[in-house]
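Excluded from the complex is one protein chain; the other protein chains are retained at their positions.
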Amino acid sequence: MKLPIRILAALALPLAAFAQQRILSPAGPAGASLARLGWFVLILSLVVLGVMWLILALVLTRPRGSLDEHEPADTGGGQNWIFIGGFAFPAAVLAIMYIAGLDSMSHFPLSGGMNTKDAEIRIVGHQWWWELQYLGGPLNEHFTTANEIHIPAGRTVDIDLASEDVIHSFWVPALHGKVDLIPGQMNRIRIEASHPGVFRGQCAEFCGAEHAKMIISVVAETPEDYNRWLARMRQPGAVPSTDEQTRGQDVFLSGGCSLCHTIDGTLAAGTVGPNLTHIGSRRKIAANLLDNNTANLTAWVTHARSLKPAVVMPNMTQFSGDQLRELVVYLESLK
Amino acid sequence: MHERMLLSILLLIALCAAGCDRPPTETATDGAPPAVDIPVGPMPGPGQFPPSPQNPYTGNSVALSEGRQLFVNYNCYGCHGGHGGGGMGPSLRDATWIYGSSDAHVFSSIAEGRGQGMPAWGTKLPQDQIWKLVAYIKSMNTPNEPDAPVQK
Partner (left out) sequence: MQHSRFTWIITLCAGSATAFFTSGCATKTETAHAASNAPAGAATDVPGALPGIHVVSPLPSGEWTVPAGDLANTRFSTLSQINTGNVANLKLVATMSTGIPHGHEGGPLVVNNTMYVVTPFPNSLLALDLKNPTGPLKFQYDPHPKPMAQGKACCDVVNRGASYGDGKIVYATLDGQVVAVDAQTGKEVWKTPLGNVDIGETITMAPLIVKDRVIVGNAGGEMGVRGWDAGLDLKTGKLVWRAYNTGPDKDVLIGPDFKPFYKKDQGKDLGVSSWVADQYKHGGATQWGWVSYDPELDLIYYGTGNPGVWNADQRPGDNKWSITIFARNPETGQAKWAYQISPHDAWDYDEIMENVLIDMDWQGRMRKLLVHPGRTGFVFVLDRETGELLSAEKFMPPTNWAKGFDLKTGLPQVDPSKETHQGSTTHDICPSSTGGKEFVPSSFSPRTGLLYIPAHNTCMDYGGVKANYIAGTPYLGASVTMKPGPGAGQGMLIAWDVKNAKAAWTVTESPWPNYSGVLSTAGDVVFYGTMSRMFKAVDAHTGKALWQFQTGSGIIGNPMTYIGPDGKQYVAVYSGIGGWMGAEALPALSADDPTAALGIVGAMKGLKSYTGPGGTLYIFSL
């Protein structure tokens, strides 16, 4: 009897870690609609559970007499319990849940109804990071970034979803349900954050060894902050202003980083890994796995595969201590 | 009853652990230059040849497919043909090797670069990636070749 309680407690702990990814604390209308359904189903289920436990408790604790004091075993009856408790009651509960689910679904537009305007953002899923293409404005103002999605709070944002390799799924519980990124097909999602904030999500379709470390971060900002962010992202990478940064840029360009990464405004235009033009201003690195600080950046450059074993990026252990320091200083300067 | 439950949980854990037998994709070598020192030409004078390093990924099918992926990512296919058949650079599928055919020779050619236009990758790529490329290249025209070209 003690075991189930201990198990419940053990399961509750990791739930606390995902405090910022709670389904039941929505931050946008779509999320709110799902959260309402969630709460409804949760409470209804708890009520049913409570009723069942009550009945079970009653049955377990009722006084028993001897065999002679009871009715013969072949006495009939009890069909009411079966019919009402086993059929009618569950049917009613399930029907209510079904209708509630349909009602929730009706608030989400069919994909065909979302093609009235072009998507503002295109997310291309890679193993195991998110490529973000911002498609607003004239063609030469489009830019590419990675992993940290900025959106303006208070209005809908249409996002195209595509995949470069396998099926991924875009899931930011506070904002929306899951929509898959399927190779060869373009899906569309329409999200809205009702207030500014940072919302965590993750890939919701198993996509390989590091599926669990493919984390999404949606940063909803006020429209002014969002426009400022857009303007900054349209700029090429910051030109090094100190000697250390200049040497760091040399290390970047000559040390193999440019084979896979792009820094706009330099000769580095590799497309295998995330765009690093503004890596210095991202809150987290490695697909939102680690905080963006000097220690983590350095560790990621030298031993990415210790932190995320199957990642495509190799361990770059060929830099001397000075070179590594300069490289990280340069990366941090790319705000 | 308790023992049976404990036993089944233990069995479950054992099964999961058994699934994780993928060989490590990373050998603990460092990614730094210099490239492996292998003489390309014949050596004058009597004496022993230096030992030739072995490719740690020989026979490793996971490494072969990673090598194929690297062959595409690093644009080897642009000069050497979509499946190594040649073009701007010579064919890697045939039996003619200008600079030597052993794994170590091919490693050197990739790492050091060659005078007529082969870039020197040894200063950019970690050694294990170059070994994987070597493994993929040597697998061409064998049944192990990943993503082998389709003959029409």
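Going by the order they are written in, the chains are A and B; count residues from 1 in each one.
The rule is simple: a contact is a pair of C-beta atoms (placed from the backbone, for glycine too) under 8 Å apart; a residue touches a chain by one contact, two chains touch by 3 or more.
Keep in mind the model is a prediction, meaning the values are calculated, not measured.
Although it is not drawn, the missing chain touches A, B when the whole complex is taken into account. From the options A:L230, A:V272 or A:L290, the residue with contact to the unseen chain in the full assembly is A:V272. When you scan B:P56, B:G85 or B:G100 for touch with the missing chain, the hit is B:G85. If you put the missing chain back, the residues of subunit B touching it would be 72-75, 77-79, 81-91, 93-94, 96, 115-119, 141, 149-152.
Where subunit A meets the omitted chain, the residues involved are 138-144, 164, 183-184, 236, 258-260, 262, 264-265, 267, 269-272.
Operating definition for what follows: only the chains that are shown with their structure count from here on.
Subunit B meets subunit A in the complex at residues 25-26, 30-33, 73-74, 123-126, 128-129. Those residues of subunit A whose C-beta lies close enough to touch subunit B in the complex are 254-256, 259-260, 272, 305, 309-310, 314-318.
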